[in-house]
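What follows is a short report on a single structure.
Omission of a single protein chain aside, the complex is shown with its protein chains in their original locations.
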Amino acid sequence: MIVVMKADAGEQQVRHVVEIVQEMGLKDHVIVGTDLTVVAVIGDERKIDQGTLEQAPGVDRVVPILHPYKMAARESKKEPTQVRISDACVLGGNAVAVIAGPCSVESEKQIMDSARQVKAAGGHALRGGAFKPRTNPYAFQGLGEEGLKLLAAARDETGLAIVTEALTPSEVDLVSEYADCIQIGTRNSQNYKLLEAVGKQPKPVLYKRGMWMTLDEYLQASEYILAQGNANVILCERGIRTFEDHTRNTLSLSVVPELHQRSHLPIVVDPSHGTGYARLVADMSRAAVAAGADGLAIEMHPDPEHAMTDGAQSITPQGLADLIVTLKRVAQAVDRVIDSNG
Amino acid sequence: MIVVMKADAGEQQVRHVVEIVQEMGLKDHVIVGTDLTVVAVIGDERKIDQGTLEQAPGVDRVVPILHPYKMAARESKKEPTQVRISDACVLGGNAVAVIAGPCSVESEKQIMDSARQVKAAGGHALRGGAFKPRTNPYAFQGLGEEGLKLLAAARDETGLAIVTEALTPSEVDLVSEYADCIQIGTRNSQNYKLLEAVGKQPKPVLYKRGMWMTLDEYLQASEYILAQGNANVILCERGIRTFEDHTRNTLSLSVVPELHQRSHLPIVVDPSHGTGYARLVADMSRAAVAAGADGLAIEMHPDPEHAMTDGAQSITPQGLADLIVTLKRVAQAVDRVIDSNG
Amino acid sequence: MIVVMKADAGEQQVRHVVEIVQEMGLKDHVIVGTDLTVVAVIGDERKIDQGTLEQAPGVDRVVPILHPYKMAARESKKEPTQVRISDACVLGGNAVAVIAGPCSVESEKQIMDSARQVKAAGGHALRGGAFKPRTNPYAFQGLGEEGLKLLAAARDETGLAIVTEALTPSEVDLVSEYADCIQIGTRNSQNYKLLEAVGKQPKPVLYKRGMWMTLDEYLQASEYILAQGNANVILCERGIRTFEDHTRNTLSLSVVPELHQRSHLPIVVDPSHGTGYARLVADMSRAAVAAGADGLAIEMHPDPEHAMTDGAQSITPQGLADLIVTLKRVAQAVDRVIDSNG
Partner (left out) sequence: MIVVMKADAGEQQVRHVVEIVQEMGLKDHVIVGTDLTVVAVIGDERKIDQGTLEQAPGVDRVVPILHPYKMAARESKKEPTQVRISDACVLGGNAVAVIAGPCSVESEKQIMDSARQVKAAGGHALRGGAFKPRTNPYAFQGLGEEGLKLLAAARDETGLAIVTEALTPSEVDLVSEYADCIQIGTRNSQNYKLLEAVGKQPKPVLYKRGMWMTLDEYLQASEYILAQGNANVILCERGIRTFEDHTRNTLSLSVVPELHQRSHLPIVVDPSHGTGYARLVADMSRAAVAAGADGLAIEMHPDPEHAMTDGAQSITPQGLADLIVTLKRVAQAVDRVIDSNG
């Protein structure tokens, strides 16, 4: 942490900062520059509130030096973490996994059709929401446990692993019982009680980035899960809030290589929420794999025009099958592979 | 809802859109323009997923016409809603209320001092967190129920109403027992289960806008509370995520007059989180009142330099007292008043 | 400048950074922390490209310590700069000035009416565009020199000073001949050749912030004008690009107190472009004055419904007159004054 003093800060003000630093149990190091003085703080700055120092008289601002995360950091673990959702769906190795399925579980027929179509297209896991966080309070909120049972039945038939969302801590045990991987959605990305709850159960977690979070904040929040003992965290870029209006979110693919450099956790891209439009999903899926993504989470619906939720961003079963054919070629071009799911 | 067809859409594609609209139980109205054709959809578009139509062949895009909220809308209730937290603290009338206090309840002495200082400065309610949503998983997470008891003791002595945050549905009853008003923080602004939970209990809710939410999304989400029967919702602008870096968030004061025009709910401004720096709080508080805010939520700490959380944005007790003196003048200049709290 | 080394950087890499720093003629200061090493760079970092250091092996990142501007900084000049556009319109003193008028000069009658109405309402200067930067290439682009002549005629009759925009260096002399103050618009805020051109002529410059610029970038760019010898720069906040959609831009009023703390230059707020809607202009004008603005730039049109440009954000003459009455009260509440323009 570097405490930057104002240009006109007096000696006594610098001394006061030094005292605060020492009071915190950290070491100070004063550097008198040509324009101003800075106090370098040596020790683990993550333990303290930098606001305390920002409030001291004569201080211009405080610049953190350490990234605010530890367990998620590449420094703490050199080799990539591989998260195994099922034998056919492992994230973080050389193979790129495709997780696909409808936004919501709507009916037995719909989810069974979806599962068969995902399987036939070459996908590695089935996604589908039983508990849905809808912006519209009056809209369909999911089938609940009934939906989880349908997902389990789809797994039984197709062998595909199941990825589905939990919305609140009290739901986690139930979801964990049925799912092979629990999804945390963007709107709950800083719902710390929920992060702790999924950190305490044994299934892998597909943890989506908040559409307003910086990477420092995102990796820091992931430690709410990791610190509870669940090391199987899969990061997921699903688009951020910007001024752009040709998409519903801006899919920031540079986070893929950046997260690989900063963290050992695998990273998945969701081009469906990341753009909001089916017409952009195939190109952005290929771009994500080229950028180094370990997996994709794609919305596919047997009949997008009659989807109860997110129809606009769902591709068709044929679209998925065609996409996976080209994804294999792109994966190969960057020395990755998309394994058979059979 | 207006379905805009592509310039080269054929008649059959238009007919197909019309069929979908009719299937949804809504009325269609086709308008053939000079460049393209649009299909106006008549009826309550809030019941349907616009994605369905966006997926239909030949459709360029779908433009919603109705705002996605109803109960929060000015149209549904002409006169402003007045939310009474206590006799001294009513939001939505002519008086502007000041809610102040530390970010976290840290100790008996700290919260008692804070309460006395808020009272002496002329504040109308005491804020302070017992359950804290911290970005840092290893940082102080609040005193929990012990903190609620200290807040209640502070109320007993000073008569100030208590505003404090709930983080998860299972906490809501406990918080509701002690608090006069429950706060929902920005990170939980789309934690719908939590919104429903506070909608089911009787205390007023200070509901902060998500730092990524548009006003349509914000008012729509407020209906998760309203729809459960709790009409006492206080909106709160606390800054949004933008590229600006001179503040921690961008405090968007235009939402104050805009929300007054769109909604009957009162609106409070939080200049502390809204800027992140104590040095900007007084000016932005005055600006908020001039813009028409019904109240302010301000972080004040007896000793900001030693605050356990958010020291950088907390003003001092003297700072609060001085601020309220000038706020009274600004309030008067816009035909509002800041009442005595005695 | 602080060069943060990677946690696993070797001694030789640190030595290499030290060599680069010395090669640049600056002093180094190595601090070995518990987690990593940083190299503090002492001397004027503004002379060098920080990228050079970011490229060196073992470097994690480079953190600038000095703000990138000098002449605009409060440190370089303690007392506020007062910019005199005319005797009745001085920015940066205790009086708050109101600059008002139509977006474009459309006709003799329109601009004469506008001038008389601004004068009658109590405004201190007349704004109006003769050269217009229109997003639509096929739309009305302004009357050009004819517009400048009409503005001059309006000044002759009413005594109001004239504020009008220049779009390109070759226009500057012509605009300077007629105007009392030259406006640089947001789209030209990093058109450095234009900034230099207005820096070389004698009239004050109303320099609008780019809707994408941080304050560091803004003040730094202002030095393109200052460095040419023109000290009469008026800063202007006119809204920034964010995800918000209830306004055309997000008017970031916290820049007003922040710029006062960082710079000696006066700061004006444009609530018309800053919101894009006439219905928000009065409240945001009052908020701007309460936040400490030295002046306002407001769009007013004799007949907004028939304005050729920016009708949506123009208030009526009566609206302006009513607004100035209440602005006087708000100004007084913050110990400022709005002088008579007579």
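Should a chain be cited, it is by its letter among A, B and C, assigned in written order, with residues numbered from 1 in that chain.
Following the convention adopted for this analysis, a contact is a pair of C-beta atoms (placed from the backbone, for glycine too) under 8 Å apart; a residue touches a chain by one contact, two chains touch by 3 or more.
Given the structure is predicted, the values throughout are model-derived calculations rather than measurements.
In the complete complex, the hidden chain is touched by one of C:Asn191, C:Ser285, C:Thr326 or C:Asn341, namely C:Asn191.
Only one of the listed residues, C:Gln50, C:Thr81 or C:Gln332, touches the absent chain: C:Gln50.
Where chain A meets the chain that is not shown, the touching residues are 212, 214-216, 240-247, 250-258, 261, 274-275, 279-280, 283-284, 286-292, 326, 329-330, 332-334. Seen from chain C, the chain kept out of the figure touches residues 20, 46-47, 49-52, 54-56, 68, 133-139, 167-170, 187-188, 190-194, 210-212, 217, 220-221, 223-224, 227, 241, 277-278, 304-314. Listed by residue number, the positions of chain B touching the unshown chain are 2, 4, 7-8, 29, 31, 33-36, 38, 40, 42-44, 63, 65-66, 75, 241-243.
FYI, only the chains that are shown with their structure count from here on.
Note: centroid distance chain B to chain C, computed from Cα atoms, is 31 Å.
Each chain gets one centre point, the mean of its Cα atoms, and the points for chain A and chain B are 26 Å apart. Taking each chain's centre as the average of its CA atoms, chain A and chain C sit 39 Å apart. In chain B, the residues that reach two or more other chains under the touch definition are 212, 241.
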